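Only one protein chain is missing from this complex, and each of the others stays in its spot.
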Amino acid sequence: MEQFLQQLLNGLFLGSIYALIALGYTMVYGVLRFINFAHGDVFMLGAFSGLYLNKWLGPALAPFHWSLSLTVILVLSMALCAALGILIEFLAYRPLRNRPRLNVLITAIGVSLLIEYTGQLVFGATQQPFPALIPADNIALTGNLAVTNTQMIVFVTVVVLLVALRYIVMSTRMGLAMRALSLNPTASALMGVNNSVVISFTFGLGSALAAAGGILYASLYPSVEPFMGIIPGLKAFIAAVLGGIGNIPGAALGGLIIGVTETLVGGYSSAIGLPTGYKDGVAFVILILILLFKPSGLLGKTEREKV
Amino acid sequence: MKRYQAQIALLAALLISFMVSQFSGRMNDYYLDIVLTAGISVILAVSLNLVNGHTGQFSLGHAGFMAVGAYGAAVVSLQLGPQLATILGSSGTGEGVAFLIALVTGGLAAALCGWIVGVPSLRLRGDYLAIVTLGFNEIIRVVLQNTTPDGVFGGALGLGGIPASTSIFWAFGAAAICIYVVTTMIGSTWGRGFLAVRDDEIAAGSMGINTTRYKVTAFVVGAFFAGVGGGLYAHQKGAINPEGFNFLKSVDVVVMVILGGMGSTVGVILAAIVLTVLNEYLRDFEQYRMIIFSLLLIVMMIVRPQGLLPATLFQKKGRTA
Partner (left out) sequence: MLDRLLSRAALPLSLSFALFLTGCGKEASTDIVIGEVASLTGGTAAWGKAQNEGVKMAVEEINAAGGILGKKVKLITEDDQSKNGEAATVTKKLVSRENVVALIGEIASSKSLEMAPICQKASVPMISPGSTNPKVTEVGDFIFRVCFIDPFQGTVMAKFALSKGWKKMAVMTDVKQDYSVGLTQFFKEHFTKNGGTLAVEQSFSTGDKDFKAQLTAIKAAGVDAIFVPGYYAEVGLIASQARELGINAPMCGGDGWDDASLIQVAGKAVEGCYFSNHFSTEDKSEAIQGFVKKYQSLKNENPSTFVALGYDSTMLLFDAMKKAGSTDGKAVRDVLARTKDFPGITGNITLDEKRNATKSAVILTIKDGQIVYVETVKP
């Protein structure tokens, strides 16, 4: 039982990170209807900017409490990546605004490769240790359950960002514009929404979330390398689709489902005689099963197509 | 004569590739490898084009079908090779027939998988379908990776020592057949249904077109040729490994299709060849190679989003193709 609870906790923490990355996918998709393949790479850049900011600002921030330096680094990286996201959108995606979505998809793949290989050139191919922005400490809950404070802080940060995002999308003018654009770009433009500004904002916000995800992820798993974004990016993408792409609570739910099932399968498959390596395929199997019964994801709305 | 043009072109292509193949022994192995890679890329791109370009279903799992075909064909050659050799004889023709059996087995196995993936495609659209096919691709990889190392599929190491049977004749012969099948299918009255499904599924359905059947057919035929391409690839490289068929390989094929121009067979063939050759040119740039490639991709999409040779280029006035 204790082992099972521990596995659930493990899954919860893993899932919360997937959820955070999935939010970025879902937001961009919700507004622009395209899969931003480069999202996982912005996530990687977020982690690296955290690494370098800590290197440069670390000495200056040393006298203060770690929570301050964490916040400073987190906010700066988010701002940096937001600017980068807006730049990417402006240079690579904006010229393709009214073109078929597949073209934008290929461009996104191009941007993704560009970031990865430039990253490899600049940062080197070898993994680098990520500084302990949150001093490691074990918080033992009851009995033998192990939870670190890093995990708790990451979890809380994810929840805060999630709520903040929900607020932005549902209760601000910008959020309203985003939703309008998502529903119908032409109509929203006619209603006086500046679509370009909204799209830039969405990209900035999504990239900032990716950066936060990168730093939190690197704090949990303290090694960073230029290709670190591919796998979490893919898993988060699945999570976003699973929950119904374009839907914010759906992305969070999808992330949690993937995290928990993956952990449970990893932990128990050898007990029921399955090769443990099947863990990697589990996320996809769940995805396919759910989509078979609910083709637009768990919380996604079924869009009726009119002729 | 005009009625049989396509058939004559196919025969001519087979004959030419057979004749060229006779002289390939004099060719530098490296150039031969590039030419074979180009031929296999053409098969992969044209077959994916049937699904993505002509039928409008977005598949991101072509490497999965390729893997099934590659493993299927390799297992036939490695496990049944000796038996086939005793039955068919070890003459050139005997070996050829054995290789044909291997390729077709790989293709059929992939086609079966194509059918399995094609069925969910009835319910899913666009990005949802894309992610499901991608998932299928990854599942294939994970399953192959977790087989036992000493077993038939070789686990993480994969399979080695596959006979190098792929020649210009096989690669381009298969490519010619693939192009022939796809173009005649699409060009036929019946095949207009594929385009109808792409252009407007609901309208097509209400006109009495069995959209389900077209979608599944596209997946099965596309997968069959991807499987054949995989079989050729296995017998070209001599060694295969589950990692070689990850979703990035699928992305490579998608890039060929979109770069060539969705739904344009000639454009896609051209893109497959250009990308293969470009890959060799960029080798000299080492570290900068992928950076240059990705920049080219982005710029290409911005300045020429319709692809190198878009399908509209080949349309006669008043007729859609």
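Read from first to last, the chains carry the letters A and B; within each, the first residue is number 1.
Just so we're on the same page, a residue touches a chain if its C-beta (ideal position, glycine included) is under 8 Å from a C-beta of that chain, and two chains touch if they have at least 3 such contacts.
Please read all numbers here as calculations on a predicted model, not as lab measurements.
J.: Just list which of the chains on display the missing one touches.
T.: Touched by the chain not displayed, across the whole complex: A, B.
J.: From the list B:25, B:161 or B:208, which touches the chain that is not on show?
T.: B:161
J.: Out of B:55, B:145, B:217 or B:294, which is the one that touches the chain we can't see?
T.: B:145
J.: Can you name the residues of chain A that touch the chain not displayed here?
T.: Chain A touches the chain not shown through residues 3, 6-7, 10-11, 14, 117, 120, 125-129, 136, 138, 144, 146, 148, 217, 220-223, 225, 227-228, 230-232, 262-268, 270-271, 275-277, 279-280.
J.: By the contact criterion defined above, which parts of chain B meet the unshown chain? Give residue numbers in ascending order.
T.: Where chain B meets the chain not shown: residues 5-6, 9-10, 28-34, 37, 145-146, 149, 155-158, 160-161, 164, 179-180, 183, 187, 233, 236-241, 243-244, 265-266, 269-270, 273-274, 277, 280-281, 283, 286-287, 289-290, 309, 313-314.
Assume only the chains that are shown with their structure count from here on.
J.: If we count contacts the way the header does, which residues on chain B are in touch with chain A in the complex?
T.: Residues 58, 120, 123-125, 127-128, 130-132, 134-136, 138-139, 142-143, 145-146, 200, 202-203, 206, 247, 251, 254-255, 258-259, 262, 287-288, 290-291, 293-295, 297-298, 301-302, 305.
J.: Contact residues on chain A for chain B in the complex?
T.: 29, 35, 92, 95-96, 99-100, 102-107, 109-114, 116-118, 120-121, 234, 237-238, 241, 245, 275, 277-278, 280-281, 283-285, 287-288, 291-292, 295-297, 305, 307
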